[in-house]
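Here the complex is missing a single protein chain, while all its other protein chains stay put.
Showing chain A:
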Amino acid sequence: MLGFLSARQAGVDDPLRLRRAESTRRVLSLKLNPDRDVDRIHGNGINTIDIDAIEGRYMLSGGADGVIVIYDLENHSGKQQYTCRPVRTVGRSSRHVHKFSVETVQWYPYDTGMFVSSSFDKTMKVWDTETLKPAEAFEFEGNVYSHHLSPIARKHSLIAVGTKNPKIQLCDLKSGSRIHVLQGHRAEVLAVRWSPRYENILATASADSKVNIWDVRRASGSLFTLDQHNGEKSKASSQAENTAHNGRVNGLCFTSDGLYLLTTGTDDRMRLWNSATGANTLVNYGKVCNESRKRLQFSVSHGCSPEFVFVPCGSSVAVYALHTGELITMLRGHYNNVDCCEFHPDYQELYSGGKDGNLLAWVPVVRTADVEEEPNGENKVAASLSAVNPAFQDNWSSDED
């Protein structure tokens, strides 16, 4: 750290390096921290969360009971202890609330004045954040599993929607109509993602074990289908089509630079693909428990020197190194399956929501002041700790002697 600082001071180093090093350290020290709480609003499981890209201050969460809550993540109190308060809530009492479980929520990428939510009640609603009324509602024939707005698009404002219908719908926010349909899947579409690099590139994952990459300017068909065997037909000669997984593909995530694509499937695997060529990079992440029948929301860190993947794995969140596939740690804190997690790139924090209705904030441990080597420095730390909270004290009764 000191070395980085001095190098930065001397100007020998790229400013990015210090930043990377520090954020990497922070990610590695992610922990369930008593200092950070998120108010419990959802009575049921939490299916999806999204942190706005503009300020990184507001977080949307959608619950299995149809409730949508907006949290304020920013800590202005100056104290270490902070509880994220809900600023707005679309509760059960609201007239416009989703009838069934909310599957996806997303902020409008350029403004927090608008967000989009889709639900199992076969609708997708575009909300006005101020009034909490839907400005637009799209109706579909089947349950909506996932939708996505391109985070970088400047020339279009399309929402890709994956529903129970194998056809992918493209809804235009400008006209408020469904303008396009992409055909190619044979089963329900569980996840859709726009590339963060090219505004017209879309990735979709379906229950027919396929992942398709589309260019929305080309209506005729997908650019290519990801193949887990990289075209080596000999291994899977029985299969006529390219498949990404051997089960339902229910998670999709681009790396922040858009060069790589991560997919997860119910075959308990996670795969990393080159998004330009569609080649399987064959990184082995080991077993990633995944039995969700719905979309799984996971995320990739941003701005660390080896990038990390945070992926729900049963009742914990697994942290992998992106390119080596090494399991860094398991964040255990939920008491039931975790459905979604979102990385906050500014503060290197991770938020996760699960079926137990908990929204947990994983916050980097604050680095304690380096204590110079003293004969009983250990004791001092312990003493200071126990001074903070009497519950940390050992309580051995004297009769054990």
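Here is the rule we use: contacts are C-beta pairs under 8 Å (C-beta built on N, C-alpha and C of every residue); 3 or more make two chains touch, one makes a residue touch a chain; residues count from 1.
In this section, contacts and distances are computed from a predicted model.
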Name of the absent chain as recorded in UniProt (options "Tetratricopeptide repeat domain 8", "26S proteasome non-ATPase regulatory subunit 1 homolog", "UV-stimulated scaffold protein A" or "NADH dehydrogenase [ubiquinone] iron-sulfur protein 1, mitochondrial"): "UV-stimulated scaffold protein A"
Residue among A:Ser94, A:Ser157, A:Asn200 or A:Ser315 touching the omitted chain: A:Ser315
Residue among A:Pro34, A:Gly176 or A:Gly231 that touches the chain left out of view: A:Pro34
Chain A, residues in touch with the chain not shown (by the definition above): 32-34, 40, 43, 315, 332-336, 355-358, 360, 386, 389, 391-397, 399-401
